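Up next, chain A:
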Amino acid sequence: MKKKGLWIAIAIVVIAAVVVYFAFFAGKEKTASSKQEIVKVGFIGPLTGPAAAYGINARNGAQIAIEAINAEGGILGGKKIELLIEDNQGDESETVNIMNKLIDQEKVVAIVGPVTTGPTTVAAGIAGDKKVPIVSPTATGDNITKLSDYVSRVCFYDSYQGPVMAKFALENLEKKTAAILYDNTNDYSMGLADSFALTFAENGGEILIKEAFTAGDQDFNSQLTKIAALNPDIVYVPAYYSDDAQILLQARQIGMTAIFMGGDGWDSQDLINGAGAAAEGCYFTTHYSAADTSELVQEFLQKYSEKYNAEPNFAGPLGYDAALLLADAIERAGEPNPEKINAAILETKGFIGVTGEFSFDINRNPLKEVTIATVTDGKFVLVDKVRP
Partner candidate 1 sequence: MTLETKQKKPDGYLMLFLALLILSVNLLLISGKMPAYYKGILGFAGINIILAVSLNLINGITGQFSLGHAGFMAVGAYVSALISIYLKWPLILALLLGAVVAALLGIIIGLPTLRLKGDYLAIATLGMGEIIRVVLLNLEITKGARGLTAIPRSTSIYLVELVAFITVIFTVNLMRSTHGRALLSIREDEIASEAMGINTTFYKVFAFATGAFFAGLAGGLFAHLMGYIAPKNFEFMRSIEILVMVVLGGLGSITGSIVATIILTILPEALRSFSQYRMVLYSGLLIIMMLFRPQGLMGTKELQVREVFRLFGFGGGKNV
Partner candidate 2 sequence: MSETNLLEAKCVTMNFGGLTAVANLSFELKKGELVGLIGPNGAGKTTVFNMLTGVYSPSFGTIHLEDELISKLPPYRITQKGIARTFQNIRLFNQLSVTDNVRIAFHTRKLYPIYNSIFLTPNFFKQERAIADDTKALLSLLHLEERAEDKACNLSYGQMRRLEIARALATGPKVLLLDEPAAGMNPQETEELTALIALIREKFDLTILLIEHDMTLVMKLCERIMVLDYGIQIASGTPLEIRQNKRVIEAYLGEEV
């Protein structure tokens, strides 16, 4: 009996401690950051959980950008930017709590993130309510920027790059039949698959089959066998690089010779590391090319590998650009005021980032060139840059 009582006591103490913590520490009104020498900016992304690979890259990119800006004297005449990083595990409920916390408790003026579409959808509503701008590095769902005026992004949206690849396949490669293999648990993959299919069919191509897989699958033989039997000219695989590498390997294993294509999810050195020779001759659309010799790109890549001892996947440069864009907007807003910053973001014209030069359309989606890359001799090679 004694022991049980003890536990109840401990439970109560724990609750009390948590309550006190919230009441006195976390709850403390932070003085508005405008009066300080620091401008607070939030970052939301999955640093743990299944999508962590993208969240961490995006965060790394954003951190490099912020550090670079601070090192060069900061913004608004010498104020430093503080990046408050929060892990949402790719979860929507977490995102709600983080948004509330960052905006209400920490008084951030703007947020880089969230990284994936689901949480961004939820964050969009809160951003609109509280009138604090969010800039997503990598959320590609078509609709998210229409949900509120305070959402923008630096990446393509789903129906932006799919058509580019479809036209490229039809017009440049003169291929007529295609198969699609996508991840049906992933909205990004679905979006690209749909937009590709639509354009491809509208412009005279034929979609022979759409097959799906599930995130986390290791074995794609069944789908590939089915696709191979129809013998399509190309196979469009709008998925992430680690899945793509698997699919390429297994496709070549069963002797498929079709051309494989994909979207920006392919853009990682790990595609080549993973697929090896199987990646040769594939095409994908992306934001930039690591082979791009421009100073900005090379400098970013160098800093990234110095700081993190790794090569970024596509989320890295997008995180970098999102942070850079935001800093630029704060500078142009003239003061750390969320609404003014948002206005400044909307007015962004000819912004030059690692992933190219762009302005926003009316829905705050970047209008930028789509890079088409291929793999030759184990290296990414720039094929074309297209402005849709």
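Selection rule, in plain terms: all candidates are chains of the complex that A comes from, given by their letters.
Here are some notes:
Everything that follows uses one rule, which is that contacts are C-beta pairs under 8 Å (C-beta built on N, C-alpha and C of every residue); 3 or more make two chains touch, one makes a residue touch a chain; residues count from 1.
Just so it is clear, the model here is predicted, and its values are computed rather than measured.
Note on chain A: across the options 1 or 2, its touching candidate in this complex is 1. Remark: chain A residues 1-2, 4-9, 11-12, 14-15, 18, 21-22, 27, 47-48, 85-87, 89, 91-94, 96-97, 100-101, 103-105, 117-118, 121-122, 125, 130, 141, 143, 147, 183-187, 189-191 touch candidate 1 in the complex.
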